[in-house]
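One structure below.
In this view, the complex is presented without one of its protein chains, the others remaining in place.
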Amino acid sequence: MIVALNVGLVALILGLAVWAIVAREPFAAVVGFIAYGLLLTLVWVQLHGIDVALTEAAIGGGLTGALLIGAATRLRGTEAEARAERPGPATRWLAAAVSVAVTLALAACVLVLPVPAPTLAPEVAAHMAATEVGNPITSVLLAFRAMDTLLEAIVLLFALIGVWSLTPDRFWGGRPGLRQGYDANGILAYAARLLPPIGIVAGIYIFWVGADRPGGKFQGATILAAMWLLVMMAGLADAPPIRRTWLRALLVAGPLAFIAVGLVGAVRAGAFLAYPPGLAKPLILAIEFALMPTLTLILGLMLVGTPQRGDTP
Amino acid sequence: MRAMTEGLLVLAVLAPFVGLLVGLVLGGGRAQRLALLTLPVGLVIAAGIAATLVRSGETLVYLLGGWAPPLGIALRADGLSAVMLLAVAVVICAIGVYARADFWNEAGAPEARAPFAFWLLLLAVWGSLNLVFVSGDLFTLYVALELLTFSAVPLVCLDGRGETLRAALRYLLFALAGSLLYLLGAVLLYGGYGTLDISLLAGRIRPEPIAWAAAALMTVGLLAKTALFPLHIWLPPAHAGAPAAASAVLSALVVKGSWFLVVRLWFDVMPGVVTMPSAQMLAGLGAAAIVVGSVVALRQERLKLLVAYSTIAQIGYLFLMFPLAFDAAGRLVHGAVLTGGLLQAVSHATAKAGMFMAAGLVYAALGHDRIADLAGVARAMPVTVLAFAISGLALMGVVPSGAYLAKKIMLDAASGTGQWWWTMVLQGGAVFTAGYVVLVLVNVLRRPSGPVQLVKRVSRLSELAALGLALCSLSLAFAALGPVPGKVVSDPLAPGELGTTLLVFLGGALLALGLARRATAGIGAAFGVGVAFEQADAFLRRWPSASIALLTLAALFGWLMLAGAPA
Amino acid sequence: MNVPTLFGLCAAALVGIGLYGLIVDPHPLRKILAFNVVGSGVFVLFGAIARRGAAAGMGGDPVPQALLITGIVVAFSATALAVALLKRLSDEAGSVTLSSDAPARAKSDAGHD
Partner (left out) sequence: MSLAVDLFSVIAVAAGAFFFLAGTAGLLRFPDAFTRLHALTKADNLGLGLVVLGLLPQVGGVVAGLKLVCIWLLVQLSGATASQLIARGLRRRGAPP
């Protein structure tokens, strides 16, 4: 029964992936991709990666989907030009051939993966106590491989700087995105008043349980960012001008706090990003707490995009 | 004390990043002053790492968080890393000095976009490169590669023109395809061996399907980011369209990041997995890059595009060392050849940065960079032209340059292992380089028909920065003579050596005459060859051809490793 | 066939499907979409490998699962940057083609002025 369900899931996913590639309309392709992202969440559940499932639903499906839908709507007028450039059948066959070759090689690799599978799970289990958190993923992300998590926050910031650097010169320092109309009696304004309190509670809850159970700062921050975006879309609040010092300070607060905690470790525990015994959990929570607003702002601002107007509201 | 010195590895990565984070808050003029302040700090850190390494003679290792691999992440610096850290620090500092004139927010003026972004991105590129050089974990390296890409792409389109935005998007998309292939390989390695740590993997990896697939995918993914022919789809418009200081960063430094990772993979992760035939193919692509890049460079009308195509040729050079570095037992080994390759990378980094800076100054002063209209520039801006000429000489491998020593080492290895065809490529490559250097020099030295109109006075400091880097590259042989076995260079001023140099010049002049766009001699056949190369290049730089080539190369590499494996 | 192998093979197919789109579709937005499909294929493969490593009472190897979270975030950053570039290109140039003729045209323009 479960096998049949899994095979059905795989078939659906492959079908949607093909749809996202071959659909004629970009908009339809993106809609297919969002459905695909939601189904992937089920795959992660089947693979026992609840934390990954949450991330996939929040970021892979949700935010990426929203980003692409926005772009597809905006770029409606460019489709004809692209269609004219479609490569001929010979190129398409060749492309299909090399893609199939890669798939076959990968499939062969999957089938010859060693048994028993190499794993670090016992190692993680053996050292988890030292990190004082109950969720193994959190102890990997914020203790064993804390450097990756620090770098991940920096990656997001780099991408945001990249997005901002595309601002037309006359709008530098201004507000990102387009001004949204405000309709006090509209349904969107209604939702934007009703939902955020619930969303903020849910986001903070997911962040808070992350130390011991599936969840964490990224998943929580995505929900908070979504609430912020909803409020902006409804016209209840405007995006802040990017020259504001408070905004920039919040953007770097997370990584800087992370680095500061790391340096404390270098002095007190003998290595950068090490935690003194007994202080691991409070320090990990402190890092996550500092990263939350930073991640929320970055994720939200990335969706709003490049500044397109001055800083007058 | 030891932990202190090894902590330098962390600082090398953190210093630029912290500079960037704080600079973002400070904004405008204060950000650029902070960036300028970070430059010498980073240089001192890099020098400190190099000095520690020379003193102790063993690889520096820093366990982040105190967790040892496979659970934790280790930072490591061996000789390779130290040399690259130092070279990058020197070039970044020179670029910083150079860029002061172009990207400067006046104090008190409102924050301007391009200068602000440039200084932040410069620090971003630097920190990411340092991370590439010291990281010992394949996944951290993936993140480092993405950091590098995300900081390099916006540099391409700082001026915001449609043409450069298009170049940046092409660059980003192709580089992303490359990183996915790299990540795919890393995932396979984890599935096969249960670790991503470089030195643990080196002990566990065996020549078998998973390792071959991973090696092939990761190699081509990185080649796409390095823009090795025929995967150079994104390079010419991106490097030629960017502002000069940004071009110098991109051309001299950014492509070295992914190149360095190829070296790491082949020499340190899987020396027993890669095979001689696959190394021959890698170097074969390099040879093709030299020929195509140089010939198409000769056909360019604009100076910056010429320099961009010369980068494609020079990237080819960096891959010639792979088949020469195999020992008698058929394994890749660290040795003189790797030192030579490293020397080549460093001399290219310095010379190419100098060359792009000089080209940028010419563009700024004249308001254009049409090669045919450069007459009289040598008289109007002698220092700039001198910087260009010296960079060119250094790239050609004239006597005291690093490229000269590198060429010597490789020629020695080629004759030692009986691979005569690489002798031909090494000698011929210098002729090609001479070709485009001579072409430019002839044009700038010509007597102008009227007085040269300069639209802008260029900064003397910028000229000196370019000249300094060029001289660095030209005198690199002295710096490098220490670790290189002395017998390679007997007497650099012997008649034979000077004769070779002369021949190189002569050959270059002939090439320039035959293939250049405005070939006055009009040698029909040679002209036809040039046009054919240009068309082939245009075909290969179409998206479908380049991406199909990417996957085909992956398949070829995999097959060559599989077929060449000891049964 | 067990669950990790099934999803591993699914991942191999996803990578192939995405690569095909990345090669043939000329519209940059569709390339970004295809990039995300390839990326999710790589991630599913890693997830299957993590599931194979279930041990010590954990449903999967937590190290790759943690790396996956980082990977998904990095892929999102890449998508955001690419989309921003694409929108700006469309605003500035009025066309989003990536074909290499465009720079060549600009080059000959520069030759005339």
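Letters A, B and C name the chains as they come in the text, with residue numbers starting at 1 for each one.
Basically, a residue touches a chain if its C-beta (ideal position, glycine included) is under 8 Å from a C-beta of that chain, and two chains touch if they have at least 3 such contacts.
Quick caveat, the model's predicted, so the values are computed rather than measured.
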Who does the absent chain touch among those shown?
A
Among A:Ala191, A:Ile204, A:Leu263 or A:Leu279, which one is in touch with the chain left out?
A:Ala191
State which residues belonging to chain A touch the missing partner chain.
187-188, 190-191, 194-195, 198
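One rule holds in what follows: only the chains that are shown with their structure count from here on.
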Touch-based graph of the chains, sorted into line, ring, star, complete or other
complete
Which chains, taken as a pair, are joined by the highest number of C-beta contacts?
A-C
By mean C-alpha coordinates, which chain is most distant from chain A?
B
Averaged-CA centre spacing for the pair chain C and chain B, given as whole angstrom
26
Report the inter-centroid distance (CA atoms only) between chain A and chain B in whole Å.
32
Could you tell me which residues belong to chain C and also touch two or more other chains?
15, 19, 23-24, 26, 32, 45, 49, 52-53, 63, 67, 70, 74, 77-78, 81, 85-86, 88, 97, 99
Chain A: positions in contact with at least two other chains
87, 91, 95, 98-99, 102, 106, 109, 113, 117-120, 124, 144-145, 148, 152, 155, 158-159, 162, 166
Chain A residues within the chain C interface of the complex
3, 6-7, 10, 13-14, 17-18, 20-22, 26, 29-30, 33, 36-37, 40, 43-44, 46-49, 51-52, 55-56, 59-60, 63-64, 67-68, 70-72, 74-75, 78-79, 81-83, 85-87, 91-92, 95-96, 98-100, 102-104, 106-107, 109-111, 113, 117-122, 124-125, 136-137, 139-141, 144-145, 148-149, 152, 155-156, 158-160, 162-163, 166, 216, 218, 302-303, 305-306
Complex interface listing, chain A residues touching chain B
87, 91, 94-95, 98-99, 101-102, 105-106, 108-109, 112-114, 117-120, 123-124, 127, 143-148, 151-152, 154-155, 157-159, 161-162, 164-169, 172-173, 243, 245, 248-249, 251-252, 255-256, 259, 265-266, 269-275
Touching residues (chain side chain B, partner chain C) in the complex
71, 139, 142-143, 146, 149-150, 153, 157, 160-163, 165-170, 172-173, 176-177, 180, 183-184, 187-188, 190-191, 194, 233, 236-237, 241, 301-302, 305, 368, 370, 538, 541-544, 547-548, 551
